[in-house]
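Heads up, one of the protein chains got dropped from this complex, but the rest are sitting where they should.
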Amino acid sequence: TDELVIAGRKFHSRLMTGTGKYPSIPIMQQSVAASECQIVTVAVRRVQTNAPGHEGLAEALDWGKIWMLPNTAGCKTAEEAIRVARLGREMAKLLGQEDNNFVKLEVIPDTKYLLPDPIGTLTAAETLVKEGFAVLPYINADPMLAKRLEEVGCATVMPLGSPIGSGQGIRTQANIEIIIEEAHIPVVVDAGIGTPSEASQAMEMGADAVLINSAIALAKNPVLMAKAMGMATVAGRLAYLSGRIPIKDYAIASSPLTGTVV
Amino acid sequence: TDELVIAGRKFHSRLMTGTGKYPSIPIMQQSVAASECQIVTVAVRRVQTNAPGHEGLAEALDWGKIWMLPNTAGCKTAEEAIRVARLGREMAKLLGQEDNNFVKLEVIPDTKYLLPDPIGTLTAAETLVKEGFAVLPYINADPMLAKRLEEVGCATVMPLGSPIGSGQGIRTQANIEIIIEEAHIPVVVDAGIGTPSEASQAMEMGADAVLINSAIALAKNPVLMAKAMGMATVAGRLAYLSGRIPIKDYAIASSPLTGTVV
Amino acid sequence: TDELVIAGRKFHSRLMTGTGKYPSIPIMQQSVAASECQIVTVAVRRVQTNAPGHEGLAEALDWGKIWMLPNTAGCKTAEEAIRVARLGREMAKLLGQEDNNFVKLEVIPDTKYLLPDPIGTLTAAETLVKEGFAVLPYINADPMLAKRLEEVGCATVMPLGSPIGSGQGIRTQANIEIIIEEAHIPVVVDAGIGTPSEASQAMEMGADAVLINSAIALAKNPVLMAKAMGMATVAGRLAYLSGRIPIKDYAIASSPLTGTVV
Partner (left out) sequence: TDELVIAGRKFHSRLMTGTGKYPSIPIMQQSVAASECQIVTVAVRRVQTNAPGHEGLAEALDWGKIWMLPNTAGCKTAEEAIRVARLGREMAKLLGQEDNNFVKLEVIPDTKYLLPDPIGTLTAAETLVKEGFAVLPYINADPMLAKRLEEVGCATVMPLGSPIGSGQGIRTQANIEIIIEEAHIPVVVDAGIGTPSEASQAMEMGADAVLINSAIALAKNPVLMAKAMGMATVAGRLAYLSGRIPIKDYAIASSPLTGTVV
C-alpha cells in the first residue's frame, strides 16, 4: 500500500493541516475530520500563551488518532526555535504521545512575508537532530539548502510554494521539482496553497505530502474546503501513481476513422 | 443539492468521459465505473463503422445508468454533423434511451489540431436545435461565439482548454472565465485536460462540468487515473462552493502572538 | 532586409500604434515619433464625430510618412462596419493617401470586454474584400476563424492577446502559435499587450507585427513607454531571427573545466 513514511512512522493520509485561524473550535474539529488528515501541526508558543483559538487544544482533537506536529512558529532565531521545540516535545507527552519527537522547525525573522532564515534553520536543525528530534524544517525552495538539511539528518524538507497565508499557490515549481528529484527524504509542500487544484498539482509533481492551513481555515466554508483539499490530495497522488499522458503539441483524435457512414 | 442540469435533465456527477482510446473494453468499463461519471460520449461514426474499440458498445456499459452523449467526431461540415446527429439519436433509441435528444456537436475540418469551425458549428447548431436536439457544441473558447450559440438555443457550450488529446491543460483560461461569467447555460470545459489539478482548476473557475477522455484512457493506469479525475472534479466543485481565500501579496501569520514563553 | 509586407505594401517597423486615449495631442505626436512606428490606426467614427482627442487629426501627424489604418471601432454589426470602412477610405483620400485601401475591421457587439463577433467579422470581411479593401480583421485567437478569413482574402489577421486596454498580456498564446504556424498572411497581435516584454514575446513567437495603443497612451510617461515598445518590438523580431537557445531541464556550465589552478 501507498503510505507516507516520516522518521519511520507511517501515515495513510498525505495532507497535513493546522489548528490556527479557524472561526471556532467546532469548525476546526469538523474541518480536521472532513479533511481526513492524520497529522495536525500546532504552534507551541500559541498554545503556551493561550493565544486565541489555542485554548483547550488537549480536548479539541482525538490525539489517539491525530499525530501532533509541534511547530516553532513565532521564533526568530535558532536558539528560540530550539527551546520551543523542546517545549513541544513536552506538550506531546502531555497529550499522551510519549514517542512523538517530531518538530516542524520554523525560524522566521521576517514579519512581512514570514520567510524562513536558511542559516538559522540549518543551525537549529543540526542541534535538534542531535537531540533526537525528527526535524521537519520549513524552508524556501532552495535545492542546495534542502540537500544540506538532508545531510544533517532531517526527517523531511518542507519547501514553501509561496508566502504563508498568501494563497498564491506554487510559485516555486521549478525549484521544488529539483528538490523532489534529488531528495531521499519526504518532500512536503508547505505554505501558499490556496485551492485543491494547487494541492493536486503539488502531489502530481511528486511531493510526498502537502501542509495546508489558511486555505482551509479562512475559506468561507472551512469544512467543505477541508473535504475538497483532502480529496484533491488523494487525487493528485493517484495521478502521480497513474502515469499522466505526455503533453503534445498537436491534437490526437479519439481513434482513426476507418470508414464512413454518411 | 448541487446538481448539474442540462436541458432539464439532472446529473449528480460533473465529470463526462468517453469510450475511445482505451487499451481494452474491460479497462474502459472499470475506468468509467471508477470515475463515477454519469455521462459518456460516444463517437457515432466510429460505432457505425465498427472502428477498433467501438464494437459491442451496446453491451459494454449499463445504459440504464449511464447517459449516452452521441458526438459527431469525424464530421468536417455542418451537413455531415447534422446527419450524424440524427444517426446518434437513433443509436440512443436502440440503447433504450428513448428520450435522449442530446448531441455533442463537433464540426472539425482541421486534422492537425482538431479545432472546431465556428461558422459550421453555429450553422449546424441552429438546424439541430430546430429539430429538437439538446445541442452541446464543442467550440474554441470564444465568448462571442458562445453567446451566439446560447442565443440560438444550445443546451450548453463546451469550450476547449487546449487541443484534443494534447494534455496541455487549460490554455484559454481568460476566455473561459468570460464565457462562464456571461453564460446562462452550463459551461463544460472540454479537451486538453491532462491532470486532476487541471480538472479541479476548471471547476474552481466555475465551470459546470468537464469532459475528459484521453487523459484517462491513455494514462499508464487508466482506472486509477479515472478515479483521480472523478475525485478532483468533485474537489474543484466543492472548492468553488466553499469560497476560496483571497490571494494576498504578503504573508498572514497563523495568529497574532500575544505573549512569549521563552 | 526584413520587411513587413501587408497587401503588397512594405513597412520596416513592425509596431502599429493608435491615436486614442493620450493625455494631449502633443504627447500623442511625440509618442508616435518615439515609437518609430509607421502605421497608426484611427477610429473613423471618432474622427467623424469629433470625439475628444480626435480633432485636428489631419494636421496632427505627417501623413506623408505615417500610413493611416482606419478602423471600424464602435461598430456592432457587419453592416455598420462596412459603411464605416467606406468612410475610412474617403478619410484616407482627404489625408492624401489616394491608394490607401486598408481597413482594420472591428465588429464588436460586446461593450464589457470589447470582444469581436466572429460571424459578423467574417461577413463584413467577405464584402469588403470584394469591394477592393485590404482587410485587417480584429479577431479572437481562433485558428479556424483565422483560416476562414485568410480564405476569403483578408490581408492579415489580428488576433487578440487579451481584452482591449486590459493590459493582461498574451493570454491566448497557444492559439496564436497555431494561427502563426498555419497562416500564409501576416499575423498581427492586437489588444492586451501591457509591457515591452509582452510585445517582445509576441514577436519571438513569430508574429509579424503588434498593435499597441492603451499601454502607451495611458502609461504615466507615454513618450518613454512608446520608445520602450518600439525597441522591444525590434528586439523580439531580432530574437526570432536569431534562433533562441533550446529550453533545457538541466544547467549547462559555461565551459568544461579542463584543469585547476587552486
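By written order: A, B and C. Residues from 1 in each chain.
Everything that follows uses one rule, which is that contacts are C-beta pairs under 8 Å (C-beta built on N, C-alpha and C of every residue); 3 or more make two chains touch, one makes a residue touch a chain.
Predicted model, so just to flag it, every value in this text is computed and none were measured.
Counting contacts over the entire complex, the absent chain touches A, C.
Note that of A:168, A:195 or A:214, the residue touching the chain absent from this view is A:168. Residues of chain C that touch the chain left out of view are 18, 20-21, 43-46, 48-54, 73-75, 80, 83-84, 87, 111-115, 163-168, 194-198, 200-201, 204, 213-215, 218-222, 224-225, 227-229, 231-232, 234-236, 238-239, 241-262. Where chain A meets the omitted chain, the residues involved are 109-110, 113, 115-119, 122, 140, 142-145, 147-148, 162, 168, 171-175, 178.
Note that only the chains that are shown with their structure count from here on.
The touch graph of the protein chains shown is a line. Farthest from chain A, judged by the mean position of CA atoms in each chain, is C. Chain A and chain B, compared by their mean Cα positions, are separated by 33 Å. Chain geometry summary: the mean Cα position of chain A and that of chain C are 47 Å apart.
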